[in-house]
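Read the structure below first, then the notes.
Here the complex is missing one protein chain, while the rest keep their positions.
Now for chain A:
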Amino acid sequence: MRWLRKNLVVIAGLLTLAYMILPNIVVMVFSFNKPNGRFNYSWQRFSLDAWKDPCGVADMCESLSLSLQLAAWATVGALVLGTMIAFALVRYRFRARGAINSLIFLPMAMPEVVMAASLLTLFLNMGIELGFWTVLIAHIMFCLSFVVTAVKARVMSMDPRLEEAARDLYAGPVQTFLRVTLPIAAPGIAAGALLAFALSFDDFIITNFNAGSTVTFPMFVWGSAQRGTPVQINVIGTAMFVLAVLMVVAGQIITNRRKKTATA
């Protein structure tokens, strides 16, 4: 009893962790499955077939490449616009600043399916052909809120004296931005970029409404799930998961090392 009381927090933590990680483990395990038939839903036997031939399924790798490109461009677009908006909102007082401050959260708050449908209506009414560009525009739009939020938090905690100090020390406006403002805002911008990339990469609803005949990776998975799930989907899923974990671990190691030299 006493032991339980002492370790309750740890146990609760481990259980929560398991709850979060279990789906990923299942995906991972089933990427080594050799299913009978088209559906990869029950464990049969261990196999490396899918890992040896990840692009063995027709059109899957094309959709994956498209999704990666979309995510990359959406991230870049949202980053440039979002960073500028964040700086404007924190640094300058202008008319409708308050309104913009709340409107920027609209894409976050609005049900995605509503947003998707209204975007489709808009595109159709404007006579824009659905495809890569409409999806990209939609992705940049909803990623923007997240980038603005992440960057704004960072910029708000920034001491404006730092930029004054830079200007005082002979840095012109451009130099001040590149040497002082940007490096200090970088963690916020990086956080925004990661969010934007992840959100764009696995968005399904808005993409599905506005993609026309273009097929992104989430759309491919959804489509194939109707007819059977190739193991390769699990392979891609596992690969993405491992990549993300590696990035997080690498980030942790870097910050830890920095802290260590800091205390040394």
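The rule is short, and it goes like this: a residue touches a chain if its C-beta (ideal position, glycine included) is under 8 Å from a C-beta of that chain, and two chains touch if they have at least 3 such contacts; residues count from 1.
One rule holds for everything that comes next: contacts and distances are computed from a predicted model.
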Chain left out of the displayed complex - its UniProt protein name, from "CU044_5270 family protein", "Spermidine/putrescine import ATP-binding protein PotA", "Fumarate reductase subunit C" or "Sodium:solute symporter": "Spermidine/putrescine import ATP-binding protein PotA"
Of A:Ala74, A:Ile140 or A:Val180, the residue in touch with the unshown chain: A:Val180
Residue among A:Ala74, A:Leu144 or A:Ala166 that touches the chain left out of view: A:Ala166
Absent-chain interface as seen on chain A, which is shown: 159, 161-162, 164-172, 175, 179-180, 183-184, 262-263
